[in-house]
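Report on the structure given below.
Omission of a single protein chain aside, the complex is shown with its protein chains in their original locations.
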Amino acid sequence: MRSLGAPSIMTIVLLLVVAFAAPPVMSFYSVPPYWFHVAIVAYFYAILASSWSLLAGYAGQFSFGHMALMAVGAYTTGLLGRYMSFGVVEGIVSGTLLAGLFGVVIGYLCLRLRRTYLALFTIAFSEILRLTLMAEHEFTEGPDGLPLTPLFATTSKVPAYYAMLGLLVVSLVFMYWLVNSRFGLFFRAIREDEEAAAAMGVHVVRYRVMVFTISSMIAGLAGAVEAHYVEIITPNIFLVLQMSIVIAMAVIGGLESLIAAAFGAIIIHFALELLRPVGNWRMVVFGLLLMLTLRFFQNGLLHPLLQRMFRQRVLAETVAKRQVPSEG
Amino acid sequence: MKLELRDVSKYFGGLKAVDNVHVTIDKPELIGLIGPNGAGKTTLANLIDGVHKPTTGSIWLNGARIDGLPPYLIAQRGLGRTFQVTRAFRRMTVMENMLVPAMAVRPNAEKRDVEEKACKILELLTIEHLRNELGRGLSGGQQKLLELGRLLMLDPHIIILDEPFAGVHPKLQETIYGYIGQVRSQGKAIILISHDMDSIFSLSERLIVLHNGAIIADGLPNEVKKESVVIEAYLGKEEGEGDDA
Partner (left out) sequence: MIFDVCVESFPYVAGLIINGLVIGVIYALMGLGLTLIFSVLGVVSFAHGEHYMIGGFVAYFLLKWIDGFPPLLAVVFAGVATFVIGAVFDRLFLRPMHSGRVERPAEYAILVTFGFSFFLQYLTLAVIGPFPMKAQRFLDWRIKPLFGTVAMYSTRVVAALIAIVLISIVLWFMYRTWTGRGLRAVSQDKDAAAVTGINSLNMSTLAFGLGTMLAGMSGATLVQVFSWVFDVGVPASAKSFVVIVLGGMGSIPGAMLGGLMIGTLESLGAGCFPDPNRGMAYKDAFGLLVFALVLLFRPQGFFGRKL
């Protein structure tokens, strides 16, 4: 399948080195901690965008409930921490598992729903969750916000930076393995033509539920970690809007590539932060960019770029290999 | 191998699509399934394959009941089919298309062995050179061939080919003939649904005629084609019956 050639591996290693070396370098140059925060949130979005691209881009399940599952992870750890004295780690694990459970349920419920109906159903789920969180405000603190134990007992943002970065790397590696395994083949077959996939022996039920569960767990995990980092969560009235942002990042990056979606998220988030002085107009441009990308670049903006960058080198390699046998 | 349909009927609302069909296939043979348009041939294929559930009756494969099972379980038990409209996986390569059923049926197989097997089949179908092409980059005829190859990766005992010759040019038809011959010689049973009478009569060892959802003839092709019910079904009623003067 898509095995990595030497140039791709080198680039990835380079990027990892840059990402991991960033904090000490940034500290050295006295970059304000604000930028650590931006990076952490960027990684958070990258995890969400890539896990959504797994669900929607690879498996074709256009669920709009992804952020809601993120919120499940966040609120689980928050509520368990507050009412049952769960520690940070236990809370995060519970949040991940509960989000996964919701994913299983939604996966099963959605089995007979096709594209648009799936989207509508998951929007309904997301809204019902939000309304419940708001309505039960005695329990959840509602819009006032539920406080959480900090992720690390320090004011420095560096540990949280590494935590989120590590989470991003681990989830990308996992999803990459998944996508290149036979499961990835099945997900894509289901996306292409579910009936034909079934006729070819693909256990449609099992794999649809599986992809929902896995992407939900990743979203829940990200949500739980982020919640402890930010130390407060609200049933964000912009839950739907947040979903749009994640979708936009995934689409602009490239729906059918985990890496492109993750990169798209990071680049877009940094760009949005850099453009803060422009105010809300940057979001308007972002929205317009999303629409134009869909209209003219259905495979995303980043993905074709990355493909071109790597394909040229892979081609060169293949040509070189073909010429070798003629010797001796 | 044994496929049995026992008194199978299928109603869609008030419409009777399949009417009390009783058929047994218990040896490798090539069965032509013909009938006028709307006779219920594809519905029958859908019933066997698990896409639809019979309203009454039951379907048995190798002694186990399969009606009501989802199509993927039936496929895993060795029953494969193609569709009237080609349904290759468009955004996956030819090789990936071939890998899907193989991995579904035998998850622990060595990838290399599976790929080798796939290449052999693709060669037979003259499309081996396209192995890394995306499904959507193939011509209609090539996609049809891909579907036929993909089917074999299931290691099926029985296959249903739904209109494999529809809209194909002669060269392609030759390739498909060759494929059918190969499959037949491997000891599989083939149900061939087609309107192409030439192919049906030159290939079939047994002929089943469907009309208004019911089987009106089942036997050797040369005998069946002489039966009056069959002729009537295709040509319509005799003059003088049913029409006002």
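By letter and in written order, the chains are A and B; residue numbering begins at 1 in each of them.
The definition used in the following text is that a contact is a pair of C-beta atoms (placed from the backbone, for glycine too) under 8 Å apart; a residue touches a chain by one contact, two chains touch by 3 or more.
Given the structure is predicted, the values throughout are model-derived calculations rather than measurements.
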| item | value |
| --- | --- |
| Left-out chain, listing which of the shown chains it touches | A |
| Hidden-chain contact residue, picked from the options A:12, A:26, A:93 or A:134 | A:134 |
| Contact residue for the chain not shown (choose from A:31, A:288 or A:309) | A:288 |
| Residues in chain A touching the chain absent from view | 60, 62, 109, 112-117, 119-121, 123-125, 127-128, 131-132, 134-136, 237-238, 240-241, 244-245, 247-248, 251, 279-281, 283-284, 286-288, 290-291, 294-295, 298 |
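Definition applied: only the chains that are shown with their structure count from here on.
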| item | value |
| --- | --- |
| Chain centre separation in whole Å, for chain B relative to chain A (CA means) | 42 |
| Parts of chain B lying in touch with chain A, wherever the complex brings them together | 49-51, 70-73, 75-76, 80-81, 83, 87-92, 96, 99-101, 103-105, 107, 135, 150, 153-154 |
| Footprint of chain B on chain A - complex, ascending | 1, 182, 185-186, 188-189, 191-193, 195-205, 256 |
